[in-house]
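Shown here: the complex without one of its protein chains, the others still in place.
First chain written, first letter: the chains are A, B and C, and each begins at residue 1.
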Amino acid sequence: MNAMNEPRNDIAHLGHVELLTPTPDESLWFFRDVLGMHEVARDGQSVFLRAWGEYELYSLKLTESAQPGIGHTAFRANSPRALERLVQSLEADGHGRGWIEGDTGHGKAYQFTDPDGHLLEVYYETEKYRAPEDQRPALKNQPQRTPDRGVGVRRLDHINFLGRAPATNSAFLQARMGAMLTELIVLDDGTEAGAWLTFTNKAYDVVYTLDATGSSGRLHHIAYWVDNREDVLRAADIYLEHSIAIEFAPGKHAIAQGFFLYTREPGGNRIEIATGSYLIFDPDWEPVVWTQADRAKGQAWGQPTIASFHTYGTPMVALSTPDEATDGQPLEPPAGGSREP
Amino acid sequence: MNAMNEPRNDIAHLGHVELLTPTPDESLWFFRDVLGMHEVARDGQSVFLRAWGEYELYSLKLTESAQPGIGHTAFRANSPRALERLVQSLEADGHGRGWIEGDTGHGKAYQFTDPDGHLLEVYYETEKYRAPEDQRPALKNQPQRTPDRGVGVRRLDHINFLGRAPATNSAFLQARMGAMLTELIVLDDGTEAGAWLTFTNKAYDVVYTLDATGSSGRLHHIAYWVDNREDVLRAADIYLEHSIAIEFAPGKHAIAQGFFLYTREPGGNRIEIATGSYLIFDPDWEPVVWTQADRAKGQAWGQPTIASFHTYGTPMVALSTPDEATDGQPLEPPAGGSREP
Amino acid sequence: MNAMNEPRNDIAHLGHVELLTPTPDESLWFFRDVLGMHEVARDGQSVFLRAWGEYELYSLKLTESAQPGIGHTAFRANSPRALERLVQSLEADGHGRGWIEGDTGHGKAYQFTDPDGHLLEVYYETEKYRAPEDQRPALKNQPQRTPDRGVGVRRLDHINFLGRAPATNSAFLQARMGAMLTELIVLDDGTEAGAWLTFTNKAYDVVYTLDATGSSGRLHHIAYWVDNREDVLRAADIYLEHSIAIEFAPGKHAIAQGFFLYTREPGGNRIEIATGSYLIFDPDWEPVVWTQADRAKGQAWGQPTIASFHTYGTPMVALSTPDEATDGQPLEPPAGGSREP
Partner (left out) sequence: MNAMNEPRNDIAHLGHVELLTPTPDESLWFFRDVLGMHEVARDGQSVFLRAWGEYELYSLKLTESAQPGIGHTAFRANSPRALERLVQSLEADGHGRGWIEGDTGHGKAYQFTDPDGHLLEVYYETEKYRAPEDQRPALKNQPQRTPDRGVGVRRLDHINFLGRAPATNSAFLQARMGAMLTELIVLDDGTEAGAWLTFTNKAYDVVYTLDATGSSGRLHHIAYWVDNREDVLRAADIYLEHSIAIEFAPGKHAIAQGFFLYTREPGGNRIEIATGSYLIFDPDWEPVVWTQADRAKGQAWGQPTIASFHTYGTPMVALSTPDEATDGQPLEPPAGGSREP
């Protein structure tokens, strides 16, 4: 809600993310052969990949880098004027970095950072995907044919940033970008340990959770969507056959009620296969607050949140002072509980 | 898109429908005991019912009437100012009927008709559902507990009106209410035989299809949502056990790709159980056009569209001059092919 | 049940089928690339294929032939002594043809025909599949890794023969092979129009249905199993994307309650993707009798049985005298209702 008590609607959706990987070949294998995404372009040290249900050219820019982590995260504006309004809003805030000419698949973009230092950008002009002959779908309301190999992810669903102060970042996305806060975790001492934010009817597009290592600017995970819970279970079997360690087996989150499966791609970045959750149509939605006691109950069906969720992110950091984490779970080394490749 | 090339966003969502039924007790049984909805209020000849995932008090007003059909269809505005803008837009058009004081569960509403004569209304003030003790959900991001009886529909999904000129009605919803046209059927002679329209990220909230009987103001069906295709298949078994005739067995639509199951509630109104479909995030979406040749292929998996889809609606009308219907199917008596109770 | 009122248990299961095809390359593409089966051997004009869940080397021998149809159908005996008993029983009946030396993947086999002339065989010695390195499964209780391409069928499930007299063939399998009759169709005039028979706890392994063309020895279809209904729905999308005509879209049979999807492989043979149905543990099961009136209700959810089901089989035959078919459906040309490639 802005000052005029009207929801602002300048961001259309999360567009694409740039993922950094020290093992570009293995990461490419993961997204292309295991998840079933398609390569659409290359540029320098980057490969551009798309999921079959996306109308834009791509949603993933995979860039070779010394460390894993998140490069930039891009949002498409609803119109040229919406883009102008956004830039005005962002420039006024002092987080603006300025315009770039554009990149593969989209036009000029305005870059800025969130308070935690994650690099974000907004753009409007985009290249819509036109399927080549061998990818032409049977149904004309689908941008590309349904894959018959791999997990077959449909679209980029959301990004979960780690950060020092979810509340600060959440306030920034609300005030400057028109995001709506849908769910949040508030600890007993008043700390906001997590914030779920949306620009659409989805329950969330962006999440900020507290980085228990005290670092800034890290990535918790990105999530790709499949349509059915059976697809998530099937993905778990595909991971199993590919000896890809499952960090968190399929289950149902209490917060936002997503049905999940977590692993880490070979470069080290955590990847979720997601479905379920719910849509929000209420324009005056009241954010759902989860307390420390709520979180101690674990996920929806009682599974404890795995300890590495509070500390493992990319780039990885050394843990010096193990401390109490947000869900009442003790800190543990990043790989705790999972079977690393 | 409006003249300024910006999507307008004044309607938040489809709110509720009033369904007319000559057999109120049997219709109530269907929605409550078979679909698993809950009664929340009664007023005069009307019973108000809700699905478990809805944040407002109800989505169905079931009203006793000599004939089945649709009473009114209500949309919630995004804000008080959005409501004002909508009313200005509608008054200017000449389709306005004026304000009503309100009804169970919502405040003042502005009533108007679409060009085909269906009664519509917009409102902003609404009563949010607060679950009584025995309906309190385990998860606080859910308005009501998940039902463990019946089909367990989650929310009202869309309404499909029959009408003489889908194109005219489609244009009205776009121009006056800010709807976005997402898919449409255009016959070889240029007739627009169907239009799918949305106010949200859903692929459609309102559908207009050609009434092959030449009637105006009729209802084709309303649809309630379930989260999984398995839920639709389970619903078919529940119908089977209750001797509720299935008009169109579970399948996948080509248009909008919804996974469907159709029956008629005891009062005669056609009811769909729906899931699947897709979300649209593209603000400059290009409507998908289906030709007569496309439609002749039937539904997504080749099932022919059943003949009664082009002629059966509520209130029922006598068929005098059987004629070619839109999908290349001959007209047939309403009950053709289904097992009536 | 035999004379001593004890179930006989000499057949362990349906082992493999030999399918004849005039288009071997295209048929191989269908089974390997679309269904996700694996080639394990070649011999002369035959290619041997397996599904991932099978403990034997293969379940499908695909043989080039001028006409499509069924070559032979093989059953594995429960033990060497069971094989001896079966041969004694079959020789006594006069349907025996004698022993063959064996074939790829199994030892000596005794060949015989059912009264309708379908070539059958029984064997005991078999080659168990040992997965090569690249097909080694993650879980040691699985013969081969789960495929991540195509439909991913798990195992051969059943065969449906067309024949002049289902009752005669059913009696033969019961008396000579120890089959149990589980369900059957009896028309108003007393004709047995279909018989479902099992050697296992599955509701059926072999089906005989009346050939409305009056032919003998034809194949109605073979069925491959997947574990979930979602897999069947996914298979329908895979067919759609490959432009493989769907003859009968996913639905639920009333008889035996299988969840089905029918197409024809490029050689013309009808192939079902099947799941659901039920297990029978009752040793004194009473066969379920379906009347003509029952069958007129169509499949479980009311879908009419498609007309081509009563007449289309392989090899194909010309229809001269259209006649009343078994489910109250008029005869129609083989391709009626489906979108042929």
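The rule is simple: contacts are C-beta pairs under 8 Å (C-beta built on N, C-alpha and C of every residue); 3 or more make two chains touch, one makes a residue touch a chain.
A quick note: this is a predicted structure, and the numbers were derived from the prediction, not measured.
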Checklist entry - Thinking of the whole complex, not just what is shown, which of A:38, A:229, A:295 or A:310 touches the missing chain? => result A:229
Checklist outcome for this item: The one residue from C:39, C:91, C:127 or C:227 touching the chain left out of view is C:227
Checklist outcome for this item: Only one of C:74, C:122, C:153 or C:300 touches the unshown chain, namely C:300
Item to check | Positions on subunit B contacted by the hidden chain, ascending | outcome: 34, 137-139, 145-146, 148-151, 228, 230-231, 237-238, 240-243
Item to check | Residues belonging to subunit A that touch the chain removed from view | outcome: 229-230, 233, 236-237, 239-240, 245-246, 249-252, 259, 297, 299-304, 337-339
Checklist outcome for this item: Residue positions on subunit C contacting the omitted chain are 4-7, 9, 12-13, 53, 55-56, 76, 78-82, 128, 139-142, 183, 200-203, 227-230, 254-257, 276, 278-279, 281-283, 285, 288-290, 294, 300
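We adopt the following convention: only the chains that are shown with their structure count from here on.
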Checklist entry - What is the chain whose Cα centroid lies farthest from the Cα centroid of subunit B? => result C
Checklist outcome for this item: dist(centroid_CA(subunit B), centroid_CA(subunit C)) in Å evaluates to 43
Item to check | subunit A-subunit B separation of Cα centroids, rounded to whole Å | outcome: 33
Checklist entry - Going by the touch rule set out above, which residues of subunit B reach two or more other chains? => result 229-230, 300
